[in-house]
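I'd like to ask you about the structure that follows.
Other chains of the complex are left out, but the ones given are in their true place.
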């Protein structure tokens, strides 16, 4: 089966999940002090940024992985669907964090849920990655498949970081959000080699 | 007419309908007990999962069917449009179920509407499927067309299951939702054979 339509569907979900995040930036209800109301929204902006970065960077890695795949099979489609279901949830924990990170009662719950969502994505992506590269199942070339797997050996660090974020949610919610943002940047490191193929519309 | 832009438009609707589901996960209004409020939202999570699975799996089958089509005609475009209209509605019954499945008064109505929406999708997909494969109209190869049609003989089981779900809505709403979820998984069975063609961006 061709990978192109899988990419189109996946790109759609990634792009929509990222762009829907903006709906959680709520315009303050009629107020006479709009500037200060806008400043008080900073947790929502921070959550928007961390979540869009996370989605965008997962997209880059997803993109890179699929560039290496010569074909996909039905199991891959369903594993990928689980990943998309996890990515699609992101606007919900993002809204939770934006609204509750400064609340004495709700911050922990909000950031635990955020971290669980991020873990879900990381686990699903790892599953997709391992399935595709295992036994050079979908990656055409044996040597290439082994090299990509080797590059992926750092994924557990991301998983550990998200777990740390969940733990931090109980003591320092803002630090927890910072860890989630830094983990996104960690995934931005070139874990997966880019194909150097030229061109192609 | 080429199938590629039809795919792009269809993929868009599938991806958006799936991703919009998250908007029905409403952040609890200011509460001092966020954790328990989040736990009480479980029906909304369950409805999100069942609906995204349903959309994703219909997408896989749609994808597979179009891979077999050599071309599409105008009637096919309009049948497909009916399917997309049905898929696009999904967030509405999903929100209904998430909000009313535990309500003594509303659960039955919510799950009947959900089932009718699912039946609409199943009927429209069957229509698209029969139109495309009948008399090897769009599928280039006669033998292949007949084989695909044979694979589609199990579709009525899905229709029957959704009807069962509607009936169950009157006595056991939660069981009804479970039937809808299981029916999605039924459609995940490889009813339609995957082309084994290699490659191609």
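Observations
Chains: A and B, in written order; residue numbering restarts at 1 for each.
The working rule: a contact is a pair of C-beta atoms (placed from the backbone, for glycine too) under 8 Å apart; a residue touches a chain by one contact, two chains touch by 3 or more.
Please read all numbers here as calculations on a predicted model, not as lab measurements.
The copy number for the entire complex in this file, given 2 shown chains of one sequence, is 4.
The definition used in the following text is that only the chains that are shown with their structure count from here on.
Rounded to the nearest 5, the angle that brings the Cα atoms of subunit A onto subunit B is 90°. Our note on geometry: subunit A versus subunit B, Cα centroid distance of 25 Å, whole angstroms.
Of all residues in subunit A, only 1-6, 8-9, 12-13, 16-17, 20, 23, 70-71, 73-74, 77-78, 81, 84-85, 88-92, 95-96, 99-100, 103, 105-106, 108-110, 113, 200 touch subunit B in the complex they form. Taken in their complex, subunit B has these residues touching subunit A: 7-8, 11-12, 14-16, 18-23, 25, 27, 30-35, 38, 48-49, 52-53, 56-57, 59-60, 63-64, 66-67, 188, 190, 194-201.
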